[in-house]
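Showing subunit A:
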Amino acid sequence: MMTVGLFVPCYVDQFYPKAAIATLELLEKFNVKVSFPAKQTCCGQPMANSGFSHLTQASDELFTEGFAEFDYIVCPSGSCVLHLKDHLHSVKHPQKAEEIRSKIYELVEFLVDILQVQDLKARFPHKVGVHQSCHGLRGLKLAQMTELVAPGFSKPVHLLNMVDDLEIISLSRKDECCGFGGTFCVTEEAVSVKMGKDRVADHVLNGAEYITGVDLSCLMHMEGILKRQGSMVQIIHIAEILNAN
Partner candidate 1 sequence: MKDHSRLSEVFNEDEQRVNWHDETLWWIRQKRDKAANMLPEWELLRENASQIKHHTLSNLANYLEQFESKALANGITVHWAANAVEHNEIVLSILNRNGIDQIVKSKSMLTEECHLNAFLESNGVGVVDSDLGERIVQLAEEPPSHIVLPCIHKKKEEIGELFHKHLGTAHGEADPQVLTEAARQDLRSVFLTRRAALTGVNFAVAETGEIVICTNEGNADMGVHLADIHIASMGIEKIIPKRKDLGIFLRLLARSATGQPITTYSSHFKTPRLGQEMHMILVDNGRSRQLGREEFRNSLKCIRCGACMNTCPVYRRSGGHSYQYTISGPIGSILAPNLDMQKHADLPFASTLCGSCTNVCPVKIDIHNQLYQWRQVLVAAGKTTATKRWGMKIASTLFAYPALFGAAGKLGRSLMKITPYLFKNRLNPWYHQREMPAPPEQSFREWYKKQRNNKD
Partner candidate 2 sequence: MTMANSRSKILEAVKLSQPAFSEIITANIPQSKENLPAKFAGASTNVGGKFIQLNTLEELKSYIAENFKRTGIILSDIVELSDFSVLEIKEMDPHSLANVELAILRANLAVAENGTCWLPEENAIQRVLPFITQHLIVVVSNDAFVPSMHQAYEIIDQDIYGYGVFIAGPSKTADIEQSLVLGAHGPRSMTICLIQELNNKEKR
């Protein structure tokens, strides 16, 4: 049986446990042996994207030790996965770190590419807007990017299409950034919020009841704006939809 180490990013662990639970349950539905190593915290991205990549050594070592033993590592966040794929290094176990970089998957790409899920038995009777988080999109290539002249595809939409009674709404800007951007959301507060407001408006005007995506960081930012606006539109991680009955 395939073993999977579940990596739950720091802020998902603390603020969005439901998404992590849904990820765990979803993976277990497909006969995967999932473990959650207790010795895990953060991928190190908050430091690295702020220019402090030299401060990620401790979390890198922790990650490498905690996850080396699994066949695959799965995480419900495109951004954290991309960071680890690109930047995980270990002084103590360089080989293990390198292996992790090639066997770590964002949840959606794991379901589509590794488990090759064809059928989901999920139901979510709502109008849903799909937010294409940038790191999942342009980093992990979970979907085709509008900038390129190339055939279209979308792994998240491929899975969402298996969910009963779910309607995907169309957007005027298919893959524009929401403006979260890690520490950018506070260091460049004005632009960050404006980007978020514009992204949210696109979903709201096109009739979304829920905004979903592969990254809760983006969704948390948009949720903050929706709540401040007093909007009824909610955010939900894609794992929760794919696991909804």
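Annotations
To be clear about the criterion, a residue touches a chain if its C-beta (ideal position, glycine included) is under 8 Å from a C-beta of that chain, and two chains touch if they have at least 3 such contacts; residues count from 1.
The set was built so that all candidates are chains of the complex that A comes from, given by their letters.
All of these numbers come straight from a predicted model, not from anything done at the bench.
Comparing candidates 1 or 2 against subunit A, the one that touches it in this complex is 1. Subunit A contributes residues 8, 10, 12-18, 20-21, 24, 36, 38-42, 44, 46-56, 58-59, 62, 134-135, 137-139, 145-150, 173, 175-177, 179-182, 184-196, 198, 220-221, 223-225, 227-228 to its touches with candidate 1 in the complex.
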